[in-house]
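A protein chain is absent from this complex, but the other protein chains hold their places.
Note that the chains are named A, B and C in the order they appear, and that numbering of residues resets to 1 at the start of each chain.
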Amino acid sequence: MTDEREYSPGEMMVVSAARLLEDGDRVLVGIGLPNLAANLAKRLHAPNLVLFYEAGVVDAAPARLPLSIGDPCLVTGAVSVCSMFDLFYLYLQRGLVDVGFLGAAQVDRYGNINSTVIGEYERPKVRLGGSGGACDIALSCRKTLILLPHAKRRFPEKVDFITSPGYLGGRSEREALGFRGGPEAVVTDLGLLKFDENGEMFLYALNPKATVEQILENTGWNLKVADDVKVLDPPTDEELRILREELDPNRVYLGRLD
Amino acid sequence: MTDEREYSPGEMMVVSAARLLEDGDRVLVGIGLPNLAANLAKRLHAPNLVLFYEAGVVDAAPARLPLSIGDPCLVTGAVSVCSMFDLFYLYLQRGLVDVGFLGAAQVDRYGNINSTVIGEYERPKVRLGGSGGACDIALSCRKTLILLPHAKRRFPEKVDFITSPGYLGGRSEREALGFRGGPEAVVTDLGLLKFDENGEMFLYALNPKATVEQILENTGWNLKVADDVKVLDPPTDEELRILREELDPNRVYLGRLD
Amino acid sequence: MTTNSVMTNPSSETEASRCGPSKVMSMTEAISKYVRDGDLLYLAGFTHLIPFAAAHEIIRQGKKDLVLARATPDLIYDQMIAAGCARKVIFSWAGNPGVGPLRAFRKKVEAGELEIEEYTHFGTVARLMAGAGGLPFFPLKTNTGSDLVKKNPSIKSVVCPYTGREISVVPALNPDVAVIHVQRADATGNGQIWGIVGEQREAAFASKRVILTTEEIVSEDVIRSDPARTLIPGFLVSAVVEEPWGAHPSYAQGYYDRDNQFYLEWEAISKDEARLDEWLREWVFGVKGRREYMSKFESSRVLSLIPKSQYSAPVDYGIYL
Partner (left out) sequence: MTTNSVMTNPSSETEASRCGPSKVMSMTEAISKYVRDGDLLYLAGFTHLIPFAAAHEIIRQGKKDLVLARATPDLIYDQMIAAGCARKVIFSWAGNPGVGPLRAFRKKVEAGELEIEEYTHFGTVARLMAGAGGLPFFPLKTNTGSDLVKKNPSIKSVVCPYTGREISVVPALNPDVAVIHVQRADATGNGQIWGIVGEQREAAFASKRVILTTEEIVSEDVIRSDPARTLIPGFLVSAVVEEPWGAHPSYAQGYYDRDNQFYLEWEAISKDEARLDEWLREWVFGVKGRREYMSKFESSRVLSLIPKSQYSAPVDYGIYL
């Protein structure tokens, strides 16, 4: 059996994200790590979490690990299912969603996200998936949590394309447009980053195995570091047990242990 | 047994309205005479009529005569039921309804309808029900059929309040506002009135028992009369049989025979 | 629910932990806690599931200065107006449906004693729709050309940037409280409606607080067996009140019929101020709640309202393991 002290970067990210959720939060989760994080939190400190899925499902009770955002296992036994329009209009735009999870190909100094294109829009080096619901989520949730691997090309000072606005050039710019919320934290395989009063990203805490230098090397600008930078607690036995035995026994999303 | 040649003013109005419906029309019907007219047409010359009710019911198959617009008998066995918003938005505003029936406290020279107030809006002599869906129906159907008893106070040259626009001051005024359709006919207990190329009402045909003079006396302006004013056929035996035996055997809406 | 749920901790598979704590309380408690003098109320339901039991409790508790919004004020607001609860009515059609005028409403309006704000039906539901979706306004192709636009300054217009044409708009409506009556709900407020759905869903999403009254409280498993029918998600709901016959004299599809006799009687009662006061004293102030109210009717009348059953063909959601 695996030593409980060993854990994958994916496991640490899931645990780190789960701990950011508060009991009673209404959370819009995507498939993969966010789904695991939300379900982990619900088993532990946040039993009253309400989970939404972008396909229009409220409070799902899936009998297996969902493999796509609209997996039929999310519907059977759910509390409610609604149309795409209703999800975006009645839930998101109405402001009923507290926390939205977002992935990113790139995230910049002010938490702006690119998931549209690397290079120029009209002549893309790499054409990515596009916004989907990401821009809508970024502009309507009370807060967003951004999950991505920490690498220099994914943390440029300015993203190639703003798919989902964070704080734009700073908190005041977002506020001027009349939008609430904004990115609350960025969860990576190296640490946990938050945003200061101006909306600029800073290193808030390190994952147990990471160093400040490693994070600075993997960030595309001169990243601010908190004076009292913390070290996150590693996953607990109970966190790992739930993830490995109940939520993702085949390690589809948790990744290899090595 | 009643002599089939005898019929009430209500029966003649229902028959007259029913004959104006064409097979395949999608019709928004209200309770009472319009409901009887639409169901009569469906049994005779227009079997493919699709009937909508304002409460959001499509193609009802009621097991009794509905007594209100949202009678539960309209729902059981219907093809579809939708929200109020969907009815007004997806059916009416989308332009899917061919024919809308409207009642009126007053109707004027250009088919404008008042069902809001007699007297001044702020100091009403009689406060009526208000638009309900009438204004929405008047502005979105391909054509409207107006049913009311013929009386001078109900046919003023100008209505006290435009609840549901007809042609306003003439067809061009309605068109300038970007709305299609407009009143097609006014069905009364005395005759059938239509609208000329300018949108002005004229006497098109008389009910069998009525005279031109009678209609002019009961109209509040100098009503135009068609050169070749017709006389409508009285209800046929088959029309009366369906109305009396199947649709309104208790004569709730057909009125007394005297 | 019979699925073996790996994503939900078996030890927390209770209503309380999956959907939050039970919100079940008495009508008295729900109205006293969540309805305040001066509130803007939306008692929802288009002909169907009109929350009369809640309205009677609001009258009994002497709530006042209320702004009453409803597409169709109906008998429910006529009674509240007659009882002196209302400062203002926001509406689109005021009548006793299928019978005649709404007399208490009409008398006060004609006497200039009740403020009104008037829209078309589409205008009213579009206002709720805007409120339900967090929009400041809703555009709609109606109103234009009617005198309503002249009398209601809240109806405005915008210019469409694609066509260059003006289009009418109505402002969002966000009531302080919506009261929604449903056929079945679980203890946390997940409510299911079938039959005419009116504007209940939009009213619930638009309002700051929701009081859910229900013909019956069912187990969460019943709700979860058909998630497509859940029009009101529980997290919107502040209070759940189990109130059989809570919509009488209107109806609850599959539970009871409209009591048309009462709609006809109301015409006579509401015409005569003394009779109306007597009716309120006997049927509202003179009873503790809905059970006592319903018990006052002859049983033959009550029984005549109950339909025979006709069930929906079930659908298969499938078990995905």
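Some observations on this one:
Keep in mind that, in the parts below, a residue touches a chain if its C-beta (ideal position, glycine included) is under 8 Å from a C-beta of that chain, and two chains touch if they have at least 3 such contacts.
Just so it is clear, the model here is predicted, and its values are computed rather than measured.
In the complete complex, the hidden chain is touched by one of A:V27, A:L49, A:V79 or A:I162, namely A:I162. Check A:P72, A:P156 or A:G255 against the missing chain and you find that the one touching it is A:P72. Mapped onto subunit B, the footprint of the missing chain covers residues 24, 26, 39, 42-43, 47-48, 50, 57-65, 71-73, 75-81, 89-90, 93-96, 140, 246-247.
With the whole complex as reference, residues 2-3, 134-137, 139-141, 156-163, 165, 167, 169, 171-172, 183, 192, 194-195, 197, 222, 225-226, 228-229, 253-255, 257, 307-321 of subunit C touch the missing chain. Residue positions on subunit A in contact with the hidden chain: 31, 54-57, 67-72, 75-77, 81-85, 88-89, 92-93, 116, 121, 123-136, 139-140, 161-165, 168, 173-174, 177-179, in rising order.
Note that in this section only the chains that are shown with their structure count from here on.
Chain centre most remote from that of subunit C: A (centre = mean of CA atoms). If each chain is reduced to the centroid of its CA atoms, subunit A and subunit C end up 39 Å from each other. Among all residues of subunit A, none touch two or more other chains. Residue positions of subunit C touching 2 or more other chains: there are none.
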